[in-house]
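A single structure is presented below for examination.
A single protein chain has been omitted; all remaining protein chains appear in their positions.
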Amino acid sequence: MTTTTPEAAVPNPPGSTPLLEVRDLVTHFRSPRGLVQAVNGVSFSLQRGRTLGIVGESGSGKSVLSRSIMGLNPRSTSIRSGQVVFEGRDISDLDDSAFRELWGKQMSMVFQDPMTSLNPVMRVGRQITESLRHHLDMDRDQAKQTAIELLRAVRIPEPERRLRAYPHEMSGGMRQRVVIAIALACGPKLLMADEPTTALDVTVQAQVLDLLDEQRRDRFMGMILVTHDLGVVANHADEIAVMYAGRIVEKAPTSVLFHHMKMPYTQALLRAIPRIEMPSHTRLDAIGGRPPDLVNPPAGCAFSPRCPYAQERCFVDAPALQVDPADPSHSFACHFPLESPDQVPPAKPMEVA
Amino acid sequence: MTAPSSDSQPAAATPVPEAPHAAGTKKRLGIGAWLCMGWLGLMIVIAVIGPWLGLDTSSNFELKGQPPFWNGHILGGDGLGRDLFNQIILATRASIFVSFSAIIIGTVVGGFLGLISGYFRNRFAGALGSVFDILLAYPPIVLALTLVSVFASDPSGSGFQREMVVIISLAIVSVPILARITRANTLVWADREFVHAAEAMGASKWRILFREILPNVVPAMLAFSMLGIAVAIVAEAALSVLAVGLKADTPSWGNIISTGRDDLASSPNIVFSAVAVLFLTVLSLNYLGDVIRAHFDVKEAAL
Partner (left out) sequence: MRKLVTRLGRLVLVVIVVTFLTQLLTEFVPGSLDQILAPFSTPAQTKAIRADLHLDDNVVVRYGRWLGDFVQGDLGKRYTGAQSSIPVGPEVRRALPVSLEIMVWAQLVALVIAIPLGVVAAYRQGRWLDRIISSSAFAFLALPSFCLALILSYYLGAQLKLFPSVVTRIPGWSEGIWTHLKVLVIPVISLALGQAAVYLRLLRSDLLSTLQQDFIAVAKAKGLTPRRILWRHALRPSSLTLLTVVGLQTGALIGGAIVVEVIFGIPGMGTLIQYAITKRQYIELQSEVAIVAIVFVVVNFAADYLYSVLDPRIRT
């Protein structure tokens, strides 16, 4: 199942138009408590065939960001600004009907919880074939054959029989494979995976991540992998963006990030990688303190109240995202980055579980 | 948060915690609730003082079936030539008295049985539960009809006796319904940590039932009692239309509707006035029931 759209036929020379470019994206929600500043000026770009990992705690705005890029947030309660450029086309102001041409066909999404992201009263086959028939105008048989191929591609045994199954008859891992098959059905160029393994058993997580990786390679898609778990992106992303309080606070190619970590927050995240024995939904409160209130974000650096290295300046002056002078591929937002001479050792020991 | 939803997983880490949630914010009573309370308060006041106002109930041949505003009679005259407005004022007493009494009895009895059957895990409680289920298989109006016709079989009984019969009958009909709602809510609360904690501390079962569980179940009972009163008002009227309700010489909204039917084509104001009052009262009760449910987040789950 390869798409042969004209653009795809001409391979992008490196350095040309990226698949996706996000410029200063802002998404706020109106809520009874006030304006929730969920995403606060995020920029990055993504080439086809590459994976960007977006990492942050729950409440860091990473899920809103991914939905915001895809235009899936409710229009009535959200305020957006900034640009989302997809294949050179600004899609930030499209309405739902224009987006429908992109959803499924050009960009699609794998959601967090396979238990709830499949319609419980519809056969699995129908849920895969409906977008094929809708977007690609396939007839019943073609769609069915394609669905079988898709299920085979996501490693579901006996795909012919599985088409007639209902979601509740499958395990969580199987369901997530079906969700991936649905997302892949119409050959999207961009795949958003929003915590695709959080709800799964640890043993199944690796399989699903490998599957996503393999599909990204085979189909030459750009992939955004959203997760709270640095361990997940370590092996499956080319580049990592760490989010905190709606902003990117550190961004670097994966190996650079792990070797020259600059942000105390990233370090804290790394130390908080869930261990196998923890239940899959354990909140990451291994980092002391709570994520900031996005209605009234703290003055200065948003991480300062929880940061063991915070100095006076951090509480008044918010650091901007700056490029590491030593490595132009690495940027971070911190006044006193790790390994820097200005940094003072933590006054209090870091609260690590 | 009071009831487990049937098929969704327990709220797993919400993917978009930043997204606004509309629920749980409107804790203030809106103007609608105040209007409804005002109307109900008015009805209760009228029900209490109406019979003492010394309203003119004499028949006047000329007034018979006259339209509203005829000769200073706001709603016109009824089928017997009495002032319709005065009749409706007087009728309020019986309609309100019968429906409130029936549901108060039903709530107390049904609530008690529901609490017991929801909290105690013994054979008696289980049996009680299935008795409610079976009683609910009796179409309510048919049960009410049968009860009234059996209890009120003495045609020479007084108007007050008949009122008692209707009250008891409607109360009996409401008991299994209210009991089951209370039971469902009790089941939910009986499994809460604070109840287990109280049990572990050795509090007596009855004390837990009335001190820990009852206060939490009251909002649901109250909300459904409101709806119950509304249903009882309608039921009183329906029984009158079926000619088995209150005695025909007891003024009630149902009796006005029932007798007004004969003159519907010529003077619809008789039926329509009573229907309007009944409608507004039922509407207010329904609305307040909804407000209470929304306010206390009562779910209809497990009904």
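Letters A and B mark the chains in the order given here, with residues in each chain numbered from 1 onward.
Throughout what follows, a residue touches a chain if its C-beta (ideal position, glycine included) is under 8 Å from a C-beta of that chain, and two chains touch if they have at least 3 such contacts.
All values derive from a computational prediction rather than experimental measurement.
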Fill in the blank from the handout: Absent chain's touching partners (shown only) are A, B
Exercise for the section: Determine which one of B:Ile89, B:Leu214, B:Val234 or B:Val291 touches the chain that has been left out. Expected result: B:Val234
Fill in the blank from the handout: From A:Ile156, A:Val179, A:Val208 or A:Ala272, the answer for touching the chain not displayed is A:Val179
Problem - Full-complex contact with the absent chain, from A:Ser45, A:Thr116 or A:Gln207 - result: A:Thr116
Fill in the blank from the handout: In the full complex, chain A touches the hidden chain through residues 70, 72, 96, 99-105, 108-109, 111-113, 116-122, 130-131, 134-135, 166, 168, 179, 182-183, 185-186
Problem - Interface residues of chain B (partner: the chain not displayed) - result: 7, 134, 137-142, 145-147, 149-151, 153-154, 230, 234, 237-238, 241-244, 257, 261, 264-265, 268, 271-272, 275, 278-279, 282-283, 286-287
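Here is the rule we use: only the chains that are shown with their structure count from here on.
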Completion exercise
Expressed in whole Å, how far the mean CA point of chain A lies from that of chain B is 53
